[in-house]
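A short worksheet on the structure shown next.
A protein chain is absent from this complex, but the other protein chains hold their places.
To keep things simple, chains are lettered A and B as they appear, and every chain counts its residues starting from 1.
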Amino acid sequence: LTIQNEAQLKEIVDRLVYQTEVTDMHTHLFSPDFGDLNLWGVDELLIYHYLISETFRWTEQDYASFWEMSKTEQADWVWKKLFVEHSPISEAARGVITIFNRLGLDTSSRNLNDYRAQWAQKSAEQQVDDVMAAAKVKKIVMTNDPFDDKERAVWTEKQGNQDSRFYAALRVDPIVNQWDQSVSKLNELGYDVSAEWETRTIEETRRFLSEWIERMDALYLAISMPGDFSYPSEDHRSRMIDDVIIPVCQDKGIPFGLMIGVKRQVNPQLRLAGDMSMRSNIEAVQNLCNRYPDQKFLVTMLSRENQHELTVLARKFRNLMVFGCWWFLHIESMVEEMTRFRLELLGTSFIPQHSDCRVFEQLVYKWEHSRKILANVLNEKYATLMQEGWVLTEAEIQRDVEDMLDVNFWRFLGKA
Amino acid sequence: LTIQNEAQLKEIVDRLVYQTEVTDMHTHLFSPDFGDLNLWGVDELLIYHYLISETFRWTEQDYASFWEMSKTEQADWVWKKLFVEHSPISEAARGVITIFNRLGLDTSSRNLNDYRAQWAQKSAEQQVDDVMAAAKVKKIVMTNDPFDDKERAVWTEKQGNQDSRFYAALRVDPIVNQWDQSVSKLNELGYDVSAEWETRTIEETRRFLSEWIERMDALYLAISMPGDFSYPSEDHRSRMIDDVIIPVCQDKGIPFGLMIGVKRQVNPQLRLAGDMSMRSNIEAVQNLCNRYPDQKFLVTMLSRENQHELTVLARKFRNLMVFGCWWFLHIESMVEEMTRFRLELLGTSFIPQHSDCRVFEQLVYKWEHSRKILANVLNEKYATLMQEGWVLTEAEIQRDVEDMLDVNFWRFLGKA
Partner (left out) sequence: LTIQNEAQLKEIVDRLVYQTEVTDMHTHLFSPDFGDLNLWGVDELLIYHYLISETFRWTEQDYASFWEMSKTEQADWVWKKLFVEHSPISEAARGVITIFNRLGLDTSSRNLNDYRAQWAQKSAEQQVDDVMAAAKVKKIVMTNDPFDDKERAVWTEKQGNQDSRFYAALRVDPIVNQWDQSVSKLNELGYDVSAEWETRTIEETRRFLSEWIERMDALYLAISMPGDFSYPSEDHRSRMIDDVIIPVCQDKGIPFGLMIGVKRQVNPQLRLAGDMSMRSNIEAVQNLCNRYPDQKFLVTMLSRENQHELTVLARKFRNLMVFGCWWFLHIESMVEEMTRFRLELLGTSFIPQHSDCRVFEQLVYKWEHSRKILANVLNEKYATLMQEGWVLTEAEIQRDVEDMLDVNFWRFLGKA
């Protein structure tokens, strides 16, 4: 059954892009098995660090007094500044309204306590089910840090993740970026490492990663890198990558995921909201892909000015999978521009989005907003093909959309 | 009274964006009190340096012969090259047509001498009134340089600015960027400074700024910085900022405005038209905002490749107010892209535009073109909110638009 005209095309593309169930390949979400670590609810939504940084622009209130408030007070304050005293037209503020609406709340009321009352009727488990259904997300990859005491206890003292919709990714930031603090932590955890870079330390760090990959059944190793990340280099980072990360990834047959371009804590008073973006040197990625052609790399970058060249680099290295529009790029205009040139340079062979959610209900808006853009761009691209007489079927469009929203990730992992 | 549908929304947003009276927070305009310094009229419009550089691309005429011509001859030549021999579709050329049309001239005639005849009937005072009415600009911030002999005389020998629609900003470029030449000038003006950086010099330079801030009632200190501006640094610039600029700003309670990213006189033969843009290191701004959290900074940058990160930085520092689309960025496509991601990252908490006008009638086109883009982007953003059930009122939209076109500036100054 071939598609006959652009109206039919649009109906099909929109339907498939909006309905196809997603694998969200990088989030900061947790399954209900992780208890309190699973953040959800209206107050968590309002004190999302994206909104906190925007709120402070409208006030001279000192930072300390904000952090001293209760969550509810903080949420009230954000609501007042960003939703009452100004219109919520930033990406993150608009997202809250999208969530409320799609979860059935009356967005016209602006009554925060009503919203809280409705949330109070939900259990965490129920909300996870409802949100995944509303957002049409079927699989969620968490970010899992064995150095976090609270989280580690879930894996070691409880049964870890038991929810088959959730998958682990093992975060390796501490051992790569803060080795000095990590040595004693690894010692505590029973690994015989020392500050010096010697055989025993290398073996034990590998053992640490290997055991945790197995325990978590981790899909990939994940790290966020500062904007001045360079590779290869005469530093701890390069040694750890060459001697530990890559050998373990190769041994386990999993990718190494890098999120590159953060400048940490340019304003520490904003805490989690205090990080900045920074242009990076794409050569680090080029050198990794080139030196390890059999190793797969999942890469996203934070600076707008790295996006075009990163996409070009993916044309050079098939072991490089470009993914998502990260953080300050997860806004309508940037998602659109990146999606366009990625499609133009790579066809459908990339992962257009990840949500990076920290609060469960954010899945609703992050995916809703991204699907809208993807549908628009795809509609345009397919339409130009049809205008040249190319005949499309719904099955082909379904295949393409599933590739981008789900299958490309699993195929890259060798698990499709 | 809530807005019922998108047609009504569009009518309201367009009306408010086009009708709201603007504070133009950075210009090179002067009130009529400044006599000849107040540039206006059709010939001045045509010999605007933006147009001169475009004109030279269509000719091999030598530069010297152009500069030797009278203003009228120069204007004739620009008109011939850019409006007769080619279509005026560049931003600056198009702007002239917008001005002519909005001031009631017959743009279909293309008769330059007719236009001159109509202008000849106006006085400077009348034209200032008419243009401000046509452009819906209510307040204009000048750029004021006490080192300019002609201008200084207006402040010292006449009564300075007496027109309540005009405000001063004190330009500090000479003492920061050309200290060697400034020492003798300061001496002439009665300040006991020397080339060495010593206590007496610091005190006297502070006195110079303080006295001129008071004389001008300056709203802020203003400077344009080269693209290689770094801070902190072991150079005169950092010393002047730390020892003089910031202490004086703090004392007077006014912001420090920085326009960063100029490369001066890459082609000196083009004179004012010979400057270039240059990518800058955003860390200089980060370091200023971080070191002086109680000092406010008004910042715009000239390189396209600094815009996204500058907007992100404003999420980190509320003492940083991003403003305008400067010079080579004051073109339709760049204003649109910057306005979009600024709204997405900052909500309405920024200053979307300043005119940078040098010739009075330019207010008409610079604001007209910018309003059109702002209205379009706002319409889209509000519409997405309405689609999610958010209910908007005209009063809210009026508040948002007034914030962006007027109030944000004054609130940042503590004068709203």
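Everything that follows uses one rule, which is that contacts are C-beta pairs under 8 Å (C-beta built on N, C-alpha and C of every residue); 3 or more make two chains touch, one makes a residue touch a chain.
This is a predicted model, so every value here is computed, not measured.
Listed residues A:275, A:337 or A:361: the one in touch with the omitted chain is A:337. When you scan A:313, A:335 or A:351 for touch with the missing chain, the hit is A:313.
Considering the whole complex, the residue from B:89, B:120 or B:395 that touches the absent chain is B:89. Residue B:106 is the one among B:11, B:68 or B:106 that touches the chain missing from this view. Residue-level contact of chain B with the missing chain is found at 53-54, 56-60, 82, 86-91, 93-94, 97-98, 100-102, 106-108, 110, 266-267, 270, 273-274, 276-279, 303-305, 328, 331-334. Residues of chain A in touch with the missing chain: 286, 289-290, 305, 308-309, 311-318, 337, 340-341, 343-349, 378, 381-382, 384-385, 388-392, 396-397, 399-400, 403.
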